[in-house]
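Take a look at the following structure, please.
Note that one protein chain is taken out, while the other chains of the complex remain in position.
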Amino acid sequence: MKRLADICSKFYLGLIFLFLYAPIGVLVALSFNESRSRAHWSGFSLRWYAELFKDPEIMKALYYTLLVAALSAFLASVIGTLGAIGIDRMTKTQKKIAMNITNIPVMNPDIVTGVSMMILFVFAFSLFNAGSLGFGTLLLSHVTFNAPYAALAVLPKLRSLDSRMYEAALDLGATPRSAFFKVIFPEIAPGIISGALLSFTLSVDDFVISFFTTGAGVNTLSILIYSMARRGINPKINALSAIMFLVVIVMLYIVDKRQRPKTEKL
Amino acid sequence: MKRSAAYPYLAWLAVFTIIPLILVLYYAFTSVSDGAVKFSPDNFVRAFEPMYLIVMWRSFVLALAATAICFLIGYPAAYILARKVGEKKSTLLFLLLVPMWMNFLLRTYSWLTILERNGIINNALFALGLPKMDLLYTREAVVLGMVYNFLSFMILPIYTALSKIDASLIEAAQDLGAGKMNVFFRVIFPLSLPGVVSGVTMVFLPAITTFVIPNLLGGGKDALIGSLIEQQFLRVGDWRFGSAVSVVIMGLIVIAMSLFYAVDSDEGEGGLF
Partner (left out) sequence: MTENNDNKLIELRNVHKSFGKTVVLTDISLYVKKNEFVTLLGPSGCGKTTTLRIIGGFERPTRGDISFDGKSVLNLPPYQRHVNTVFQKYALFPNMNVFENVAFGLKIRGRQSAEINEKVKAMLKLVKLDGYDKRTVLSLSGGQQQRVAIARALVNEPEALLLDEPLGALDLKLRKEMQIELKNMQVKLGITFVYVTHDQEEALAMSDTVAVMNNGEIQQIGAPEDIYNEPKNAFVAGFIGESNIMGGVMREDYVVSFGGDTFKCVDKGFEKNEDVDVVIRPEDVDLIDAKEARIKGVIKNVTFKGVHYEMRVQAENDYVWTVQNTVMSPVGAAVGIRVEPDLIHVMRRAAG
């Protein structure tokens, strides 16, 4: 009985993972196919990878994607960390209000966040009679949806922090500034880093909000994939998928490694 | 270490989330007649015309179907995962996370390759001497795309809730005479409900508002709410109507979620609203 249940549960998990990985596996496999065909294997080739890197449109989109991800992750971490520190010090009611504001971009459907920011930007441009949607608005929108996640990653670290540690540092003669950097900051740094990593990933992954807040000539990879996919199958996307899949695995593996020793202590 | 540290953060969110939402409300509740902007409910009246009600109903049904399927196949998976231990468990969790972080567009795109007329499945059918089928650009394809994209969002919170259940509670139930079924339905399932609630939220919300999945896998044939909003803003240019539809969808979500969260009473600090 017990063995049967064991086998069934293994089989079930196997099916789930097959469902999750098969489509990606198909893309990766096809990325090495010589021909455009999805039906016939015409030999191993790196042709699509070569074409991918030669495609100026894709390379430009990659550049914008990484740039906006890095900048927005940095800015969101700074704003979000300060936000978390301030929120941690608030009274109960203030905290509740701040948390609800934090939850707006998290809970709001992406499409509403996207169109509402687009309205704001266009409204502001018409008000000042200058400017247009483009890299600037893209970056502003990414910082906006990342900042709450950065704050949410730091808050639990602050909550578990013993407030007497800061007071002890002051008692031992540290100035508030050095007490913060020598005592508080090292404690919350892991939260800041996870927040930044999460922001970076969310930014790379975002399509909907970028779609509404970017302007002509500034594409992210997601937007480019969307427009290419609407035109039909393109083997260069397969090659891109394989590369992004690899990046995801490596990044998650690093994050996982960082966290594992902690979880195993439990 | 002062409260004022939060001001830039709160100011930023106020400018870039609250003001935009106010603008959406403004556009939704105004219309232009004779060159003058005035308050009017016209956009909402229009949003509830049968043609658009059908779109909303369709979005609701497809999202609900996807959520139900995710729950039905996700719960057992979460349950099995929660019972694993040690290194094996971490590895399985890792494997569950990887596809989740894969680019959303690419995940959706991958099903094009599988489902299309010359795709993997039809080629396999053809090779077996069976007729080809129209798999892509159907509602089923849309639901499949939703399930595929959001399944992990169902599994993870349920898994978390299940792993938090103290093993001694299960032993206590057994001790008091409960067999496997009773232990599950009277103790384990009720205690996993918070996870189910957030799983359902995390699947239903993106599913009912998505426009990528219906546009790519549904071929844009049957519009969903998301596609409707996108069209109004980017193609038709009717911001007022688009805003009204956005307000309606937000309202529906708030109602659905507060009904849903009423079931799951105590959610700790910083609640939803």
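All chains are identified by letter, namely A and B, in their written order; residue positions are counted from 1 within each chain.
Quick note on the criterion: contacts are C-beta pairs under 8 Å (C-beta built on N, C-alpha and C of every residue); 3 or more make two chains touch, one makes a residue touch a chain.
These numbers were taken from a predicted model, which means no experiment stands behind them.
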item	value
Touching partners, among the displayed chains, of the absent chain	B
Touching residue (missing chain; options B:Leu53, B:Leu130, B:Ala172 or B:Ile255)	B:Ala172
Candidate in contact with the missing chain, chosen from B:Ala78, B:Ile114 or B:Val187	B:Val187
Hidden partner interface residues of chain B, rising order	166, 168-169, 171-179, 182, 186-187, 190-191, 193
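The criterion applied here is as follows: only the chains that are shown with their structure count from here on.
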item	value
Chain A-chain B separation of Cα centroids, rounded to whole Å	18
Of all residues in chain A, those that touch chain B in their complex	9, 12-13, 16-17, 19-24, 26-27, 30, 37-39, 79-80, 82-87, 89-90, 94-96, 98-105, 107-113, 115-120, 123, 140-141, 143-144, 147-148, 151, 166, 176, 180, 184, 201, 204-205, 207-208, 212, 221-222, 225-226, 229-230, 233, 237-238, 240-241, 244-245, 248-249, 251-253, 256, 260, 263
Interface residues, chain B side, partner chain A - complex	1-10, 12-14, 16-21, 23-24, 27, 73, 76-77, 80-81, 83, 90, 92, 94-99, 101-114, 116, 118-120, 123, 148, 151-152, 155, 205-206, 208-212, 215-216, 226, 229-230, 233-234, 239, 242-243, 246, 249-250, 253, 269-273
